[in-house]
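Take this structure, written in structure tokens, and hold onto it; I'll ask about it next.
Only a single protein chain was left out; the remaining protein chains are all shown in position.
Let's look at chain A:
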């Protein structure tokens, strides 16, 4: 090369400017992602804010929409319901999720990864499929009522649907996996020797658990509570199908305002209320616990009154539960009490996994009805599915859109992750948080804002619009997945490639990408799944012709339940689970 011919001064000097240029190009990889999110996420959400304070008729500034919310009983009631349901979902999900997370965290690493699948699969299973399954279980002629009436426990069917019970079952079932997945990193990072240490110092198992382990797990618990609360705020599938009019939630109201009443500014105001609630929850959380605990970082203890009161409270809890544990041991015996945690964990896993599996036998029923167990088995409903032009068109569109979404969001997300991997600055942290934002802002808010933007761009009812919308939602997953892979990537390999004469682009193409390939494919699959069972954006963006599979399911479920839905659900469940298992495997072996 030219090294031999260049003079010695030239040979030494280029080092500094060269490395500066390398860093510059790497940083620029974040630009497409930032621009994409700015245009299709930040701008729509921001314009929603403006919309909400715009007069629908005159066009000037106005707080009329908010005044209307405040003065109308129905809206206030819906707000109250939304809060209550989201709050109780958070509490129940934590209560149910904690024992499971604790048990999983205590397993050896190999077993843990396998047990985790029982949480990850329900986490990624489509809400529509899960909700459909609960309708089959809780309905008047559902599995539970049949069982109870068959055993003559009750005379008539119990009202398990169209009420708060149904909504809570569906919500908690949907949110426990999120709670467990959020808590688990904190729980597994707790040094269990501290619990042993507490016991050698004289702490009973109850005291050691509450005063040491539980205290140290609190950052994970509160982060999980926050995420579940915020996600629950935007729910509409579960209350729409499992609840009655008394359980109408905010997101349903927003959808009605737009798709039936075409009242943009009022829908905007409602969406802003939801966003404000989510942000307020974040703000309070940050005040009380500090944001750092969300990412599973060690919470930084500071001495204060609150901390000491907390320790006293935990000591009381410990004494109470010690008495309880002693009682349980006396009644049940040591051996049985030791088995309680695994038994409870398996019960919770059964609650998470089994209901969804119900759609499979029902999909193969030979009957016209959705009864369980099916009177006989056949593939007639799959025939109906595969010979229906409507369903096939929707299925093909979903596959196509998911594929394009996965491609777009993996390329943009991986580029951003690579750019951010090198940066340890606070700036990099803020950008990373921005990439995660679409996961945290309620989907219905994003969807409304996007619909408003796309209406003006002529992107409604187009595949392009769907791909853009889904890519916004999928980006957080691709960025997180690729970032995780890059953490295990040795940056010295890049330097080695550079010293061997590869420029930045070649290093990327021949060294970085091949090594992180497994992670890239995993990111691709996660994005694919995100798009494949996405409904919220599809409801707004996919108009009459451009319907996707989840949108078609939603329409059918509103119209009438039928066994074809079970066949479709089976296909969706199998496709998503298969892709997920592949993605999990790739992510681990990468």
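The rule is simple: a contact is a pair of C-beta atoms (placed from the backbone, for glycine too) under 8 Å apart; a residue touches a chain by one contact, two chains touch by 3 or more; residues count from 1.
By our rule, contacts and distances are computed from a predicted model.
> What name does the UniProt record list for the absent chain among "succinate dehydrogenase", "Alkaline phosphatase", "Polyamine ABC transporter ATP-binding protein" or "Cyclase"?
"Polyamine ABC transporter ATP-binding protein"
> Check the options A:67, A:197 or A:379 and report the residue that touches the missing chain.
Here the residue in touch with the unshown chain is A:197.
> One chain is left out of this view; which of A:64, A:130 or A:207 touches it in the full complex?
Going through A:64, A:130 or A:207 one by one, A:207 is the residue touching the chain not shown.
> Applying the definition given at the start, please give the residues of chain A touching the unseen chain.
191, 193-194, 196-205, 207-208, 212, 215-216, 298, 301, 303, 307, 311, 315
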